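What follows is a short report on a single structure.
Removed from the display is one protein chain of the complex; every other protein chain stays in position.
Labels run A, B and C following the written order; every chain starts at residue 1.
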Amino acid sequence: MIINMLEGASEQHTRNVIESVRSAGYQPHVIYGTERTIVAALGSGGNGVQLEAIESAPGVESVIAIAHPFKLASRQLKPERTVVNVGGVPVGGEEIVVIAGPCSVESREQLLATARAVKAAGAQLLRGGAYKPRTSPYDFQGLGEEALHLLSEAREETGLPIVTEVLSTEDVDMIAEHADLLQVGARNMQNFALLRRLARMNRPILLKRGPSATVKEWLLAAEYLLVGGNPNVILCERGIKTFETETRNTLDLAAIALTKELSHLPVIADPSHGTGRRSLISAVSKAAIAVGADGLIVEVHPCPERALSDGPQSLDLAGFAAMMRHLSGPPRAIAGSAVTFRTQ
Amino acid sequence: MIINMLEGASEQHTRNVIESVRSAGYQPHVIYGTERTIVAALGSGGNGVQLEAIESAPGVESVIAIAHPFKLASRQLKPERTVVNVGGVPVGGEEIVVIAGPCSVESREQLLATARAVKAAGAQLLRGGAYKPRTSPYDFQGLGEEALHLLSEAREETGLPIVTEVLSTEDVDMIAEHADLLQVGARNMQNFALLRRLARMNRPILLKRGPSATVKEWLLAAEYLLVGGNPNVILCERGIKTFETETRNTLDLAAIALTKELSHLPVIADPSHGTGRRSLISAVSKAAIAVGADGLIVEVHPCPERALSDGPQSLDLAGFAAMMRHLSGPPRAIAGSAVTFRTQ
Amino acid sequence: MIINMLEGASEQHTRNVIESVRSAGYQPHVIYGTERTIVAALGSGGNGVQLEAIESAPGVESVIAIAHPFKLASRQLKPERTVVNVGGVPVGGEEIVVIAGPCSVESREQLLATARAVKAAGAQLLRGGAYKPRTSPYDFQGLGEEALHLLSEAREETGLPIVTEVLSTEDVDMIAEHADLLQVGARNMQNFALLRRLARMNRPILLKRGPSATVKEWLLAAEYLLVGGNPNVILCERGIKTFETETRNTLDLAAIALTKELSHLPVIADPSHGTGRRSLISAVSKAAIAVGADGLIVEVHPCPERALSDGPQSLDLAGFAAMMRHLSGPPRAIAGSAVTFRTQ
Partner (left out) sequence: MIINMLEGASEQHTRNVIESVRSAGYQPHVIYGTERTIVAALGSGGNGVQLEAIESAPGVESVIAIAHPFKLASRQLKPERTVVNVGGVPVGGEEIVVIAGPCSVESREQLLATARAVKAAGAQLLRGGAYKPRTSPYDFQGLGEEALHLLSEAREETGLPIVTEVLSTEDVDMIAEHADLLQVGARNMQNFALLRRLARMNRPILLKRGPSATVKEWLLAAEYLLVGGNPNVILCERGIKTFETETRNTLDLAAIALTKELSHLPVIADPSHGTGRRSLISAVSKAAIAVGADGLIVEVHPCPERALSDGPQSLDLAGFAAMMRHLSGPPRAIAGSAVTFRTQ
C-alpha cells in the first residue's frame, strides 16, 4: 500500500500516518521527495484494520493498493491450471468444451429435441434454465422444479451432464440433486449470500461475470467460492454493459486472455448473451476459442421465433450444427506467411 | 410493438409475421412503405407469448417496443405521488428527509455517538450496516445480529427509525424485527428471489439502483415489489459505473428528475457512494435536492480514518452538521435576475 | 512515479530499473518489502524520457503516477479562481451566467426572435451555431458565414456577446471576427491542432468535455490552451456516454464540483446536451447551479418541433423564461431544519 501525502502536508500529518500504518500491523517506510512525501506500508497487516481508510486522515491525498486482492484464485499461488470435472467432462483441459441448450426449458419435446441435436453436433454438456431471472415480473419465469425433472430425463437419454442456474439459496439443494454444474448468473455475481452457500456444495460452479464487474471484482467473487471450500469454479465471460446498443452487451474477449493470465481457473465464453444477435454467434465463438477460452455456452432452440426467452440470440438446430463445423474449420491465410494447413 | 421487416423480405415472410402476431393475441396492422414493410402489433397480448422472439423469424429486421414495460410503478396508472411512512417519518412529501449514519455498525460507542450527532444536526432516520456486501471475502463483513440489537438501542435512545441492508432471504425476518426500512443494495437490485420475498413483508423497502441498471430496469425491479404486494417502495440513485475513475461512481442526477417524471414513487440520492469522495458530498447533496430528490442517505462516522468500510466517503460528525447547514443555505444569485432571498 | 516490481523479480531487474530511473533524470529510492520491491522515482525528470515505458522492462509489474499531470490548470499552482471576461460579461465570478440561443442559426427571424426573448428572460450571452458538427453528412450542416453575420447583427441589436463553435483551424480567424467566445465542441476536445491554433487567439475559449473524456483528460486539453498562451478558458460539462439510453448523455454534475476543486478555471453546464430531453432541463439546471457551476448554456428555439437540429432538447421561448424563474425560486425545505427563506 502506498500512501501519497498532499504537497502541503505537515510533518505532524506524516507522523500520524506512520503511526496508523504501524498500529494496523504494517511496517511503514517513508520517502521524502522534493515535492511530496510518500509512505509505503509493507507486510500484510493482520489485525483486520482497513488501511484504505487512512485516505481520510489529514494530509493524505490518496492511497494506492499494490498487491492483487485475490489470493486463492491467483496464478501466483497456484501456477498450474485447474481442470474442473463436470459429470465426467473435463473443463479447462486440452480440448474446448461446448455447452449448449435452450435458454429456458419450455417443454419435454423442446428440451429433448434440443438435447439430441446438440449432442449429435458435438456438445458435451446440456444447458437449460429452470428458474429464470427476468428483468420484468411479467415475463416467463421458468418451469421451476418441473424443468429440473425434464433436465434429468434429458441427461438419462443423452448422457450429457446438466448445467442450470441457481437464483436463490433456498433452491440450492433441490437443484443440486439434478444438475452437474450450478450456474451463478451475471446479475448474481455479487450475491454474496448465494456465493457463500454454493461454496459449501459438492458441485462445480459456473460463475458468470457481472455486466459491470471488472476482472478483479469477478476474481474476488470467485475467491468467495474458493475460500469457502469449493475449488471447482469455472468462470464465464458474457459481455459487459457499454454505450453500444447494436449488440446486447459488449463481449470482452481480451478479458478472457487476461483472466487466464491472472488466474488458474478455466474460463469459457457466452457468445449468446455477449452479442444478443444470432448472426454474430458463430464468428464470435471462433474468436473466443482463438483468444484462449476453454469452452463456450451457447443458446439453442428448435424454433427461436417461438422461444419464451432470448429468441433473437438463439441458434436453431441446424444453425448450431453449422457453428460447430465452423469452429473446426481451417484458419485463415495470413499474407506473407509460408504456413498453411489442410484437413487430414 | 413495431415489427420492422427487412428491405428484401418476401410477401410470405410478412404473412407469417402477421399470423404470429395474431396467434400471440395482438391485432396486426400492416403498413406497406416504398422501401420496406412494417407490422404494428396492437393490444396487450394476453396469452404469455413473448412477441420479441419474432425478431428471429425470416424476413424480420428488428422488433421495437413502444409501451413502457412497467405498470404499477408508472405515473400513467397512478398520477399522484406516493408518500412512504417510515416509522412515522413521511418520505416523498413536501419536506426533504435526510438519512445518516455509519456505513457499518462497528461498536456501541461508534453507533450511539453517530446517532446522537446526526439527530442533533437534523437527520430524520438512522442508517447502519449489520450485514455488509463486500467485494472481497477478506474485508470486514459486518457484526450481523449484534449490530441489529445496537441499532434497536440507538432508536430507543434517539427516536430515529432504522434503515439497514438485507443481503439474503434467510435474514429477512430477523432484520425486519429491528429495522423500519429494509434496504436492497445496488448489487442485489436484480436479486429476484430477494425482491419476491420482500414484496410479502409489511415493511417499506429502499431499492437502490444497480451500478449498470437503466432507469427502466430499475423501475421493473420496483415492479417486482409492487406486483408482489408491497406498495411502500423508495428508490435510491447511488451512481452508475462509467469510465471515469476520479469518482467511485457517476451519480446520475438527471435520472432522479426522469424517474420522478415516469413514476409516482419517492426517489432519494446517495452522494456518498455516488462520488466516493468526502469533499464532494455537500455540493452534490445540494444538487440532488435541487433536481427533485425527496431525500438523501449519507454516510457519517465519528472517525472516518479508522472506519472499517467506506472511510474515504464518510463525513465526520462536524462535517455532517456543516453539510446540513449548507443544504439550508440561500440560493446563488443569477446574473440578470431581480429575485433575491434573505434568511428570515 | 512508483515502479512496482513483480514478486519474482530478480535483484538484477531491480538494478536495471534503478539505472533507468536515474538516466531519465529522476532520483531512485528503493523499498525492499517482505513480498516485493518498490522503486520510487522522485523529482521531475527533465530530459524528456517517458518513465511510463519502464513498465516494459523485465521484472516490472506496473508503474503508477502520483502527481497530477496538469500544471497551469491546477489550483495548486494558482489557488485564486479565474474570472473570464466575455465581451464585458464576467464568467466565474459571484453571479451565475446563462448563455442561451438556438442550436443552429437557421434564419434572421429565428435568431432575432430568440435573441430578444432570451435577453428579456435574463440571458447574458447569446449562443448560435454557424458551423455544425453533425453525425450524419446528410443532416443540416449550418449556414456558415451567413450565420456569423446574423449573429453580429443580433449582438448589435441586443447587446448580448456571441458564443459560436469552431470546427476547423481554417475557420478560426473569420469566426473570431464575429464571436466573443469560441466554442470547442465535445467531439473536438482532443483535436490538438485546433487547440494549438486557438491557444494563440486573443479570444476566450469555451472547452466542452468530450463524451468519453475523464476529468483529467479534460484538464489536460485545457492545458494545451493555457500552455499555448491563452489563459481565458471556460470549461463546460455536457454529459458523458454511458449505457443509459433514456437520456442522450449522462450529465456528470459531480465532475463540476470536482473540477472546481482541482482547477481555478470557471466551469459551466450544458443541460440540453446533457439530458437530450426538454422536460428535464429546468430541474437539471437548478442542480448544476447548486453543485457549483458558474453558468449554463441552454438551447432555445422559437419552435422546437421545426428546428433543423436538436429540437427535442430545445426549450421554446416561454419555456426558457419559466426556467429562468425556476432557477431563482426559493430552496426546498429540509425536514428538521429551522432555516427558511422568503422573497424580498
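Points worth noting:
Convention: a residue touches a chain if its C-beta (ideal position, glycine included) is under 8 Å from a C-beta of that chain, and two chains touch if they have at least 3 such contacts.
Predicted, not measured: the structure shown is a model, and the values here were computed from it.
From the set A:Ser10, A:Ser62 or A:Ser328, the residue in touch with the chain omitted from the display is A:Ser328, counting the whole complex.
Touching the chain that is not shown, out of A:Val83, A:Ala113 or A:Ala257: A:Ala257 (per the contact rule at the top).
The omitted chain makes contact with just one of the residues A:Ile18, A:Ala113 or A:Val291: A:Val291. Residue positions on subunit C in contact with the hidden chain: 20, 48-50, 52-57, 63, 69-71, 133-140, 167-171, 187-188, 190-194, 210-212, 217, 220, 223-224, 227-228, 240-241, 278, 304-309, 311-312, 314, in rising order.
Not every partner is drawn; the one left out touches subunit A at residues 89, 94-98, 122-124, 212, 214-216, 240, 242-247, 250-255, 257-258, 261, 274-275, 277, 279-280, 283-284, 286-292, 324-325, 327-337, 339-344. Taking the complete complex into account, residues 2, 4, 7, 27, 29, 31, 33-36, 38, 40, 42-44, 64, 66-67, 76, 241-243, 245 of subunit B touch the chain not shown.
Just so it is clear, only the chains that are shown with their structure count from here on.
Between the Cα centres of subunit A and subunit B there is a gap of 26 Å.
Subunit A and subunit C have centres, each the mean of its CA atoms, that are 38 Å apart.
The multi-chain contact residues of subunit C, meaning those touching 2 or more other chains, are 242-243, 245.
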